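Excluded from the complex is one protein chain; the other protein chains are retained at their positions.
Chains here go by letter, A and B, matching the order in which they are written, and residues are numbered from 1 within each.
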Amino acid sequence: MFKAIKPVAQVALLIVGVAMVGFGIKRGEADAVLAKAIRLCLECIGIG
Amino acid sequence: MKLSKIAALLMLPVLALTLAACSAPKGDAKDATSGDAQIAELIAQKPSSAEEAAELYQQLLQKENEIFASDNALWEKVFLAANKDTPMIEDGKNYGDFLLDTIEGAKDQFAADELKTLKAGAQQVKEIEDKLMALEKEFPGCGSTPGEGESVDASTAGMTNGESGETKFPSFKGKDLDGNDVNSDELFSKNKVTVMNFWFTTCKPCVGELGDLEKLNKELAEKGGQVVGVNSFTLDGNKDEVADAKDVLSKKGVTYKNIWFKSDSEAGKFTSNLYSFPTTYVIDQNGNIVGEPIMGGINSAEQREALNKLIDQALAKSEQ
Partner (left out) sequence: MDKRKNTASHLLARFRGLIQAAATLATNIHLPNFAKGGIYQGAGKAVCVPGLNCYSCPAASGACPIGSFQSVVGSSKFSFSYYVTGTLILIGVLLGRFVCGFLCPFGWLQELFHKIPSKKLSTKKLKPLTYIKYAVLLFAVVLLPVLVVNDVGMGDPFFCKYICPQGVLEGAIPLSIMNVGIRSALGKLFSWKLAILIVVAVLSVLFYRPFCKWICPLGAFYALMNKVSLLGIRVDHCKCVSCGKCVKVCQMDVDVTRTPDHAECIRCGKCVGACPVDAISFRYGLGLTGDKPAQSTQACENK
């Protein structure tokens, strides 16, 4: 019985993971990541 | 073998620490005397045409910059002292005299030999300025543009590294965030110095220094200068980004102009090539970039000093 929980959890997490990624992209988070990744805020990487 | 590996490992942090210790590139360790001789020679020249005059003008200006560059830290102290006293550079007053007065007023800050260096430098600046004024009288307009976009190359001016030949900020036609047209030539020529600050909306230190920049704008206004902001998210006038930017600017109480231009223009490409923020450029009345850009916030003491120095240089140039 307990053994069955693990594969269920794994599949569930996979689905949740994909869903979260999709939702995040839709929200504009991927653009936010890109915007920060190509414009270095010097303080953010510990310069200054 | 063990020792050499550890030594090699330690070299890396030592190298990095050496870099941290170095700030701005130091000027040349040139002989003061050979510099003097060159300056004297230039001053003795009598140009016969407007072009020669313009060339000589630029060479003298660059020599003046060199004087400041060779004792960076010392001159910064002088400029700081000047800012506190506010003896403004009056029209017609020789910049060299102004420096001598400031050094005199702040002489307690310096050691005897430092004073000697500063006074000697200021004296040379005074002589250069005299010559520049004479040139301007004889060939009016020779100081405004470096002869049709030809800049004096480094070797003719006797320059090696440090402040290099003039780079013009790419001219552009854009708009400010309220939709009014902005033209780069007008923007720069109306002010003796323009401090151009590049930022973007989600950059916390950029937003953090907006207050300081607003204060700087008010200070510069008294000297005939301005601060202009360029938010790289707002290039091409993206409406949402412009709205976000305006929101942040109003929250921080910013009144100075923020502008945008097309990303495929020269200025736009210039901005897109910047990859670290905030970055601040100092531009003189003729649209030339003065010195190296300041990277990172201007709220640290060293960066503020560096910025002030550039501003003074631009003001001095625009005095001509």
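Here, a contact is a pair of C-beta atoms (placed from the backbone, for glycine too) under 8 Å apart; a residue touches a chain by one contact, two chains touch by 3 or more.
Please read all numbers here as calculations on a predicted model, not as lab measurements.
Taking the complete complex into account, residues 3, 6-7, 9-11, 13-14, 16-25, 27-34, 36-38, 40, 42-48 of chain A touch the chain not shown.
Residue-level contact of chain B with the missing chain is found at 1-2, 5-6, 9, 12-13, 16-17, 19-20, 22-25, 202, 204, 207-208, 248, 251-252, 273, 275-276, 279, 292-296, 300, 302-303, 306.
Please note the rule applied: only the chains that are shown with their structure count from here on.
Chain B has its Cα centroid 43 Å from the Cα centroid of chain A.
Touching chain B in their complex are the following residues of chain A: 32, 35-36, 38-44, 47-48. On chain B, the positions that touch chain A within their shared complex are 200, 202-206, 232-233, 274-278, 295-297, 300.
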